[in-house]
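Removed: one protein chain of the complex. Kept in place: all other protein chains.
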Amino acid sequence: MTPIKRMEIVIDATHTPDLIDAIRAQGVAGYTVFRDVQGAGDRGVRRNDDPAGISGNCCVLIACEPGEMMKVVEAVRPLLETHGGMCLVSDAQWLKH
Amino acid sequence: MTPIKRMEIVIDATHTPDLIDAIRAQGVAGYTVFRDVQGAGDRGVRRNDDPAGISGNCCVLIACEPGEMMKVVEAVRPLLETHGGMCLVSDAQWLKH
Amino acid sequence: MTPIKRMEIVIDATHTPDLIDAIRAQGVAGYTVFRDVQGAGDRGVRRNDDPAGISGNCCVLIACEPGEMMKVVEAVRPLLETHGGMCLVSDAQWLKH
Amino acid sequence: MNPQLILDNVLSPPILFFMLGAMATLLRSDLEIPASIARFLSLYLLFAIGLHGGHELSHSTLTSQTVLVLLVAMGTSAIIPLWSFFILKIRLPVADAAAIAATYGSVSAVTFITAVSFLNAMDISFGGHMVAAMALMESPAIVVGILLARTFDKRSTSDRLSLKELGRESVLNSAVFLLLGSLVIGLLTGDDGWDTVKPFVHAPFKGVLCLFLLDMGLIAAKRLRDLRSTGVTLIVFAIVAAVVHAMLGIGVARLLGTSPGDALLLAVLVGSASYIAVPAAMRLSIPQANPSLYLPMSLGVTFPFNIIVGIPLYYAIIQAVWKTT
Amino acid sequence: MNPQLILDNVLSPPILFFMLGAMATLLRSDLEIPASIARFLSLYLLFAIGLHGGHELSHSTLTSQTVLVLLVAMGTSAIIPLWSFFILKIRLPVADAAAIAATYGSVSAVTFITAVSFLNAMDISFGGHMVAAMALMESPAIVVGILLARTFDKRSTSDRLSLKELGRESVLNSAVFLLLGSLVIGLLTGDDGWDTVKPFVHAPFKGVLCLFLLDMGLIAAKRLRDLRSTGVTLIVFAIVAAVVHAMLGIGVARLLGTSPGDALLLAVLVGSASYIAVPAAMRLSIPQANPSLYLPMSLGVTFPFNIIVGIPLYYAIIQAVWKTT
Partner (left out) sequence: MNPQLILDNVLSPPILFFMLGAMATLLRSDLEIPASIARFLSLYLLFAIGLHGGHELSHSTLTSQTVLVLLVAMGTSAIIPLWSFFILKIRLPVADAAAIAATYGSVSAVTFITAVSFLNAMDISFGGHMVAAMALMESPAIVVGILLARTFDKRSTSDRLSLKELGRESVLNSAVFLLLGSLVIGLLTGDDGWDTVKPFVHAPFKGVLCLFLLDMGLIAAKRLRDLRSTGVTLIVFAIVAAVVHAMLGIGVARLLGTSPGDALLLAVLVGSASYIAVPAAMRLSIPQANPSLYLPMSLGVTFPFNIIVGIPLYYAIIQAVWKTT
């Protein structure tokens, strides 16, 4: 097992494709997406219930090399600034298989 | 990035509104809810498959200030005592944006 | 609160039952399953969109005793070797209730 | 009793799909209906039954017999939990006994529908007010169940429980609310309303029921498996309660002098157990009660028993009784 | 004005289900339609409206009046955002003003359908080209809204926005794309195509609409609650805009000499606000705009106002005007 950075980003469902483009542009090829996530934060309650599909969130989980972490964070930051959301980073071990 | 406590609580879908009321009452305004989660624990397998909707779980993710953490935990505890479920707490960094 | 190992495993939806059998065989009775998860990794993009249901992932969250961790990891490893996926392990505190 | 009746009943698509679903579980097929679809199918059924019942009601005149049937139906829903509770309390904790009792006081809408199909297939008429009877039988059982739990074990009910909450659980419960709401809308909009919704709620109804029962078969077989570990007593209760309560329903119907069709529907209402509205209400208001007892009993035992064996059995009895007297 | 019209309109199943949904939210019932189902119901409605409209179009001849109506419809969709923007900008940031303006320039397909049902129920005829008018009114408002935001506040629009993007947001937006696509398919396949899809898109349409409106009632009541905290000005705007724009629609219809049926539909198109296509486009292209303003205004205020009060009110006015002259 090797040490790795575990990032989890909650963002507007509408802007998830932009987020994925941004992290892919940093060379990140592995990520996991949880759809239809609800929540609340600075911009109020997001119930994922409207027919336009703009009140839902996605949660994107990224395990990346400690060295890559900061550039991913910097790629994500402008999106969160414009669209809201959150990004948490923690330490984990990656099972090599 | 600032240090933060990352709490994740798995609870009965039926009682998720109570959980959210309880954490809101502690001044927590930010949380993320994953719906239609299945699982198993002391109370057996929960397949999220019955028409009454009582066999599903929700997972609630809360990033809160380290100082707030204990009062949230105390607010959550009685719910878990009555209804089962689980609460994990870990350390993470929060991306300020 | 007691220290605990937090494992999260992303695997092919098709093979999730095998994964659960494998961890149950190690005496793990508690786990949480997130269905309909999308992602990308070594084996390409998994959009969870085909009618055969083979392009989706599941994410399984397991909180287990530090002592049990390695045997669970070893039980999981062969499945990840054959089917792909990922397994992260981190430290957390478990709220006793 | 006529075994042909059971066979005819079993050889209808809804029952066969239920059995197909159960087979899929037993043989470990990976067949699965997505959870959101299953929830939608059950919303559709409640919506359709409500509108249909409301429309039927808008045509039926309110006789004193009708009123009596409605009152008696509500009464049994309130009384059944009482004896069930005291019998179950011998073996089980208060919370579990109360929750199971409430489950058996209430009704299963899909069992009711299956009985309606059975009557339709045999060209036997029945009154439009029976849907109203069904809609009215959900709430009393919930209220009585909660009161029993609260009386015999204070800690078993949810803290926030007030009288206001009680009313809420029993009427605002999503299943009860949708059923009653659709019933009232069907009643208010009468024939004109019915004409606009009929192609959606009437013609495809049986087909949707087949898919829903396929899913119920899948689930029921899983629950039955879970239940085996809890011991056989509860399985026995789940069958005996169905038969005894159905006999009660038949007896009452005879006393009230209803038609055989209405008698079967009353038998099925009294003899069935809820697996949507009441379990949802119990989970909220008696959280101490173990849902892996009350749900599997009603879904995994009473429900299949009633739709496969119960309906033709009760009808055979009704035929015998109505003939002799 | 005839209060009977309002009452008749309210007593139709779709409106009653909308109110049942709103009641469920207000009384805190746990009734809920799964998100994926709600999205599917709205896809179904767009698919059905598109095919139906395409089929109607395939029968109607392209007169100069028809062309004029289509052009005027697109024109109002482009012009309404202009004045709305400058009025809203007095109180709101540029991004919010532009997004709300676009929302009101565009149309609500379900309001349109409800008006169609209203006309059908009263046996009043209308032209098949009105669905095309609706389909064409989504995009201009989106384009104008984005251009306004970009002109008055560069930072408010998404970086990647080019002219190509602009076209994309307004036409490839999922709701617009499905509606236009189905319309074209309906037009291309004519009567033969219609015969094969009709049993799916026509007969059950009203019933599906009831379920969709039940969900809209649930959501609208929640949004209205959210909106209260933002102050009453926007609620007032949401009602005044509906009425003023509808009057504009009626005036234009009168000038063009349309039938009363077409006039009502034009009034409803001009007077309604989008809650699917435009909000989705605004979220993408004007991310700075607060979605908890533009969505609740159109979904929680303008939409219920139009379907409950607006439609019969506009029609009463049309009757009066068309009679007098």
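Labels A, B, C, D and E are assigned to the chains in the order they are written; within every chain, residues are numbered from 1.
Going forward, a residue touches a chain if its C-beta (ideal position, glycine included) is under 8 Å from a C-beta of that chain, and two chains touch if they have at least 3 such contacts.
Just so we're clear, the structure is a prediction, and the values are computed from it rather than from any experiment.
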Per the touch definition above, residue among D:I37, D:L82 or D:L188 touching the missing chain:
D:I37
So which of E:A149, E:V201 or E:I235 would be touching the chain we can't see?
E:V201
Hidden partner chain, residues of subunit D it touches
11-13, 16-17, 20, 23-24, 27-37, 117, 121, 203-208, 210-211, 214
Which subunit C residues touch the hidden chain?
12, 14-15, 36, 43-45, 47-56, 82-83
Touching the hidden chain in the full complex, which residues of subunit E are there? Just list them.
35-37, 39-40, 43-44, 47, 51, 168, 172-174, 177-178, 181-182, 185, 188-189, 192-193, 196-201, 203-204, 280
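Everything below uses one rule, namely that only the chains that are shown with their structure count from here on.
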Among all other chains, pick the one whose mean CA position is farthest from the mean CA position of subunit E.
C
Quick check on subunit D: which residues sit in contact with 2+ other chains?
35-36, 39, 280
Sites on subunit C at which at least two other chains make contact
34, 36, 90
